[in-house]
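The structure that follows is given in the form of structure tokens.
One chain of protein is taken out of this complex; the other chains stay put.
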Amino acid sequence: MTSNLFRQILQRPTGVLCAALLAVLYLIAIFAAVISPYAPSDQNLAKTYHPPTGLVWHDGRLCVRVYKLVDPTEALYRAEPDRLAPVHFWAKSAPYKLWGFIPMEHRLFGVDSAERIYLLGSDSTGRDVFSRLLYGSQVSLSIGLIGIFITTVIGVTVGGLSGYFGGPLDNVTMRLTELLMAVPDLYLIIALRAALSAYFDSGQIFLLIVGILSFIGWSGTARVIRGLTLSLRNRPFIHAAEALGQTPFVILWKHLFPNLLGYLIVTSTLSIPGYILGEAALSFLGIGIQEPSTSWGLMLSQAQDMKVFMLNFWWLLTPGLAIFVTVILFNALGDVLRDIVDPKLKTQV
Amino acid sequence: MCATPLLEVRNLAIDFGRGENATHAVKGISFTIADGETVAVVGESGSGKSVTALSLTRLLPTPPARYVGGEILFNGRNTLTLSGDELRPMRGKQIAYIFQEPGTSLNPVFTIEFQIAEAIRLHRPEVKDVRGEVVRALDLVGIRDPEKRLGDYPHQLSGGMQQRVMIAMALACHPKLLVADEPTTALDVTIQKQIMDLLRELKGRLGMSIMLITHNFGIVADIADRVVVMFRGHIVEEGKTADVLRNPQHPYTRALIDCVPRLGQKQRRLKAIDHAEIEALLKP
Partner (left out) sequence: MTDTPLIKVEHLKVYFPITSGVLQRKSGEVRAVDDVSFEILRGKTVGLVGESGSGKTTIGRALIRLIEPTDGHIFYKGEEITRLSAKEFRPYRKKIQIIFQDPYNSLNPRLTIADIVGEALEIHFPRMTRLQRRSRVADLLAKVGLKPEHLDRYPHEFSGGQRQRIGIARALAVEPEFIVCDEPVSALDVSVQAQIVNLLQDLQEELGLTYLFIAHDLAVVEHISDFVLVMNRGKIVEAATAEEIYTHPQDDYTRKLLDAVPKL
């Protein structure tokens, strides 16, 4: 079924395009440390709000222009006509650890340490926006996957069990989901975040946010899965398995779950953007990811500064573009998946 | 009088899909239904009988269906070439349908009054007393105390009652031709008998034509004037019901008649159909 689904995606142009672009985005996120020229917290207070550096071809090699700060009050930089810094590939850099455990001393590209390469400019403390964008994608892109994984696991387990066994269990779990749905989520997040943030470092805060988002999110999934399970439960093939003496958990796993899979894949894909936007919104409000970590939402919140608009520091808005593109890709892919799964969904559920 | 029949199907051919994968559901069939006549189209699943029925007012979704040839003349007009605007008044008003699953053919969120009234308003705008007309239609199909049933929803009715409502809806617009596509297959035998009795009675009373689609020769004897037997998109036999039942010409017709279980004739085995043999007979 899953391999079949994959083949069908490949038969549709939109599907191939979205899947390929998303794959590229996730590959970049995985190798963000190698691709980005600087660490996300690497400051240079002499070069704040630096515009994107120009790239030129000179003497058979790629070089970046070197800029001079003309007016510090307006952060006005001007390229110096004769000075160029060559771009080195697989350049030596300060030691860092890829994925937290592989020691590395090189990055994909870089310039001599006296100069800086800012492909997308620098922010208020002279950090490279391009590098931060890549590092930030690790948070922003993974939060959706992890969140969906948690909500789906809880939702399917709770919804499947209560739909299958019914009775008091069903009653209790459904009242619980109603309770959760009645919780005003934004207040809950703000309250939990405020109460707990003192005890956590930034990595744990990331997990905390995912936890909060999925804790609120699973009830919807659980209710839909319960409904689907109820309707599947009275289909004769389930009775047949019971009549054979099959155990309830095998029936759930082998007979019910595969019939829910199509639905799950589609809704999961369509709800990932919700998590990405949720993280962005929380970080934007200052209750999500915190400095010195980075995420797209956090970067956007820094672009709230009036200066960005007054002085046209457009490059600080690129995280918004990244969110936009990712969300569109997920939605389009979800639509393609729904087209593939829907005709079956209609006849079988 | 019988110069032009009410319905004349000529060399109708319908495919599903294109190219090599196309299945030829109907392979150039011709038959007629005269005014006031009841014709039963008998065949197994996949014989093309339902496809033929749906094609009369072009109800088949295209694609995948394709009308590849022939014509369907209803009152002398070819429904296959009519525009959508010309065809729409014909559906329901001239040719009405009842289907196998009355439960799924009725909209569960509307009362039966609403659903029958909708059909009347659409096709007979001149009717002033719509409610009275709905009551009359329900009364016609043998629903007792029709006034009390008006506010019922489909799920409150049994399968047999739902099918009666479907028939009432179909007849409310006084169609010339009623196409009954396996109207009793989903129902209990006792209800099946009631519905068939009802159709027979209504046919006599209203003088309309009926095209009855079925897989069961058992139910055609009492009601059909003529029988058309279909097999894999072909018509293999056609004739007066009594003649066909007494003296079937085609081995397939004989097999279809023989496989109906009969009371009190406890044969050792029911006669099953040897499809390969019949297939071979069809090859020229």
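Things to note:
Per-chain numbering from 1; labels A and B assigned in written order.
Basically, a residue touches a chain if its C-beta (ideal position, glycine included) is under 8 Å from a C-beta of that chain, and two chains touch if they have at least 3 such contacts.
This structure is a prediction, so every number in the text was calculated from the model and none was measured.
Only one of B:36, B:142 or B:159 touches the chain withheld from this view, namely B:159. For the chain left out of this panel, the touching residue among B:16, B:31 or B:217 is B:217.
For the options B:21, B:83 or B:190, the residue in contact with the chain missing from this view is B:190. For chain B, the residues in touch with the chain missing from this view are 44-46, 158-159, 188-193, 215-219, 221-222, 245, 255-257, 259-264, 266-267, 269-273. Residue positions on chain A in contact with the hidden chain: 1, 235-237, 239-246, 254-255, 258-259, 261, 344, 348, in rising order.
Heads up, the rule we're going with is that only the chains that are shown with their structure count from here on.
One inter-chain figure worth recording: chain A and chain B are separated by 56 Å, centre to centre, where each centre is the mean of the chain's CA atoms.
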